[in-house]
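See below for the structure under consideration.
Just one protein chain is left out here, and the rest sit where they should.
Let's look at chain A:
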């Protein structure tokens, strides 16, 4: 187990370098970040020259990349064009996005699994159809529609929850968190339901029933545990996606988190900020996939890491 974890951690090193270099190269190909920064008139050569020197823009791509990674290795994430420390910026924004992700994750996991289990146990019944139809409806609504409508109805008209989450408190993040979690919730409900239905027909369930185990124990311990493996996989990777992919939701609710920051950095071609943020996202994904793999072993002894 320990050896497995160490091996996986070591594997992360080339992955991190490879992905960050790819991202750096992509940002580099976005074009010259010094153009178009002075409104409708060209920037003065002196202004451009100062920016180019400050951000090593005159070096070849590889040299720029290693200079940049060297700085990151010492904990210096550099500065954005408006002179804000990127490290400080991420430190301020990361917790907000994490809170948002946690709310979304709780919503999707609790409601999604519960709905999936109920539907799976009553296969073909009314509840099953209800879950089927409602998840279909949710999946087909784009998140910006869902977000805008939720904001208008619950935030502005009914005023139950704050319509925006600028300060990033738990209370403010509740509405965007629910919106963000809703889509995945539908997927989780379906995944749980199908996986449960499949496993309920498996031989070992029949054996368990034949042994005389209670229905509760058969489903709760034997079937559900196996059925949750694909769900856990989904949730694990979804957390990674929630960390960075909440761009739309963060814009609608003005959440000052990572998603909005990526969007802003791309639009201002702030390469340093993009690469730093995405590097962190890559790390989150890697760690999440490691955790998911470890959980497999815990849920199903047949999947062994030794």
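As a convention for this text, a residue touches a chain if its C-beta (ideal position, glycine included) is under 8 Å from a C-beta of that chain, and two chains touch if they have at least 3 such contacts; residues count from 1.
Heads up, the rule we're going with is that contacts and distances are computed from a predicted model.
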Which name from "ABC transporter substrate-binding protein", "Fe-S oxidoreductase", "Metallopeptidase TldD-related protein" or "Cytochrome c oxidase subunit 3" does UniProt give the chain that's left off?
"ABC transporter substrate-binding protein"
If the hidden chain were put back, which of A:16, A:49, A:141 or A:280 would touch it?
A:49
For the chain not shown, which residue from A:8, A:67 or A:264 touches it across the whole complex?
A:264
Sort through A:9, A:110 or A:152 and give me the one touching the missing partner chain.
A:152
In terms of residues, what is the contact footprint of the unshown chain on chain A?
31-33, 35-51, 81-84, 88-89, 91-96, 98-99, 101-102, 148, 151-152, 155-156, 159, 162-164, 166-170, 172, 221, 225, 250-254, 256, 260, 263-264, 267-269, 291, 294-295, 298-299, 301
